[in-house]
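Taking it in order: structure first as structure tokens, then the write-up.
The complex appears here without one of its protein chains, the remainder shown in place.
Chain IDs A and B follow the sequence of writing; residue 1 opens each chain.
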Amino acid sequence: ELRIATLAPDGSSWMNELREAERRIAAATEQRVRIRYYPGGVMGDASAVLRRMRLNQVQGGAFTVGDLAALTSAVNLYSLPFLFESEADVQAIRAEFDPLIMAALADAGMVIPGLSLGGFAYLFGRESFPSPEQLSTSWRVWVPAGDELSRRTLEAAGVSPVPLPLADVYTSLQTGAINTFASTPSAAIILQWHTRARHMLDLPILMTAGTIGIDSRALQRLAEADREIVLKEFGQALERLEQVNQRDNESARQALMEQGIRISAPSDEHAETWRRIARDTRQRMIESGQIEVPNLDRMIDVLNRLHEAE
Amino acid sequence: MKQNKRLSQSIQDDLERLEGIALTVLLLGLIALGLSQIVMRNLFGMALPWADGAMRAAVLWLAMIAGITAAGRMRHIRIDVLSLWLPPGLRRWLHGLCMITTALVCIQMCWLSLAMVRLEFEFQTAAFLGVQTWMVQLIVPFGFAMMAVRFLGAAFAPPPETIPIELGQEQSRQDGQAS
Partner (left out) sequence: MIILIVIVLALIGLPLFAVIAIGAMAGFHAAELDLRLVAMEFQRIGELPVLVALPLFTFAGVLVAHSQTPARLVELTRAALGWLPGGLAILGLIMFALMTAFTGASGITVVALGSLMLPALLAAGFQRQFALGLVTTGSSMGVLFAPSLPLILYAVVAQQVAPGRAIGVDDLFLAGILPGLLMLSVLAGYAMWIQRRLPPDPRPRPALMPALRDIAWELPLPFVVLGGIYSGWLLVIEAAVVTAAWVMISLVLIRREIALPRLPGIISEAMMLVGAILIILGMSLASTNVMIDAQVPQRIFEAVAPHIDSRIVFLLLVNVILLIAGMVLDIFAALVILAPLIIPVALAFGVDPVHLGIIFLANLQIGYCTPPVGINLFLASHRFGDDILKIYRATLPFLGLLLIALLIITWWPGLSLWLPGRT
């Protein structure tokens, strides 16, 4: 039996796909491998689930890529703000870099069957977004607690980053403790954050991604064939989820516009300013050892070659 | 023997005073931090990103230190319905049994939370500013160790006069003495 904790509630597309995977795994292994889910966050947030995995209370969990930075710095590669310019950028590097991240996590004791992209996060706010130079500290921008790189990038842009746990974002938007946030279109609607925004800046910030992480000790206890079935089924569930996410984001974008949220693209010059600020901050932090991003140079080479070819 | 007792009493008093000071510093710090955060946010539109973490840590420390003080004064919440009707001899014996059991629970909790601190040390997550989560959590094993000592001491003292359970009790005792 594998026990897996998720934040997604029962009935969500995540849980639906995971239950489907559970049924297929039970059938394919002739009931040798049973999966039991603890959905809806009853086992706590990602950091709690990582500790519970260590103490063997659960053997796996659903995580975002950012959650896994506690295990290996290799995942930072996919959390860098203003690095990818389009979905095509991300898809072009995945074949080479997904396996590197999976290998680094496996070394840290966690096996992931793949990654499921959740779409780009964009900036949402009450005011329309001016050029980066005109931003001031009155822009109080949510950053996920612990995401130092985003925090410093925003600081360098001259706004006030406010680190908060996800659960506090909605109330903080209500009280005005924050007035700007970054999110995928579909998450902004699901979490009702969009009711506190009037504008969306159509500039991809970073690619969100989620996965199922399973303790490698628990997998070792399974027979070789069963292990492969488990990984294959979860991998397929993640692929299906990626397609669901893509559709959800497209329809969410439509819904946002219908609800009167102005989606405006920045000028090329503005976009380039954001990228330059992010690049400078990244380099400063890497040089001073505040953050490690293995394989970054290699990935940037690939991206540059890709952009030159266009 | 008598001198020993007086010495231990004065150590007890010093400790309680120290706990009182620690609680005061923590609570006033909590208020000051909260106030400055409200002022910064509303007047200057800025946020102290580390303040929330620091305030949460202060609550854990307040709870554990207050728990030590409460152990010394028999202020932990108890249900204690039966002992009102028990003969004094049996009551005294059962009180000792309860206190020793509680001390054992505290020792076990001390041990377990020390192991958790060790695990947290491996995770190396930051609580606020330069302070790591495991440092914040060190108060838990320390608190349970001190509580164990207090409960062991209470096991060999006579049971407290039964005023029922929980809150408002200190106040009523003081008022009772005054009148």
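Rule of thumb we're sticking to: a contact is a pair of C-beta atoms (placed from the backbone, for glycine too) under 8 Å apart; a residue touches a chain by one contact, two chains touch by 3 or more.
Predicted model, so just to flag it, every value in this text is computed and none were measured.
Student: Which of B:Gln12, B:Gln108 or B:Gln124 sits in contact with the chain that's absent?
Tutor: B:Gln108
Student: Out of A:Pro9, A:Pro99 or A:Pro130, which touches the unshown chain?
Tutor: Of the candidates A:Pro9, A:Pro99 or A:Pro130, A:Pro9 is in touch with the missing chain.
Student: For the chain left out of this view, which of A:Thr171, A:Thr195 or A:Gln259 touches it?
Tutor: Only one listed residue reaches the unshown chain, and that is A:Thr171.
Student: Would you mind spotting which of A:Asn56, A:Gln220 or A:Asn304 touches the chain that isn't drawn?
Tutor: Selected residue, touching the omitted chain: A:Asn56.
Student: Per the definition of touch given earlier, which of B:Ser8, B:Thr24 or B:Gln124 contacts the omitted chain?
Tutor: Of the candidates B:Ser8, B:Thr24 or B:Gln124, B:Thr24 is in touch with the missing chain.
Student: Considering the whole complex rather than only what is displayed, give the residues of chain A touching the chain that is not shown.
Tutor: 7, 9-10, 38-44, 48, 51-52, 55-57, 165, 168, 171, 174-175, 177
Student: Tell me where the left-out chain touches chain B, residue by residue.
Tutor: Touching the missing chain: residues 16-17, 19-21, 23-24, 27, 30-31, 34-35, 37-38, 52, 55-67, 69-70, 73, 75-83, 94-95, 97-98, 101-102, 105-106, 108-109, 112-113, 115-116, 119, 136-137, 140, 159, 163-172, 175.
We adopt the following convention: only the chains that are shown with their structure count from here on.
Student: Would you mind pulling out the distance in Å between where the CA atoms of chain A average out and where those of chain B do?
Tutor: The answer is 40 Å.
Student: In their shared complex, at which residues does chain A touch chain B?
Tutor: Contact set of chain A toward chain B: 47, 50-51, 54-55, 70, 137-138, 140, 146, 151, 160-164, 177.
Student: Under the definition above, what is the set of chain B residues touching chain A in their complex?
Tutor: Residue list for chain B touching chain A: 41, 44-47, 49, 52, 119, 123, 125-126.
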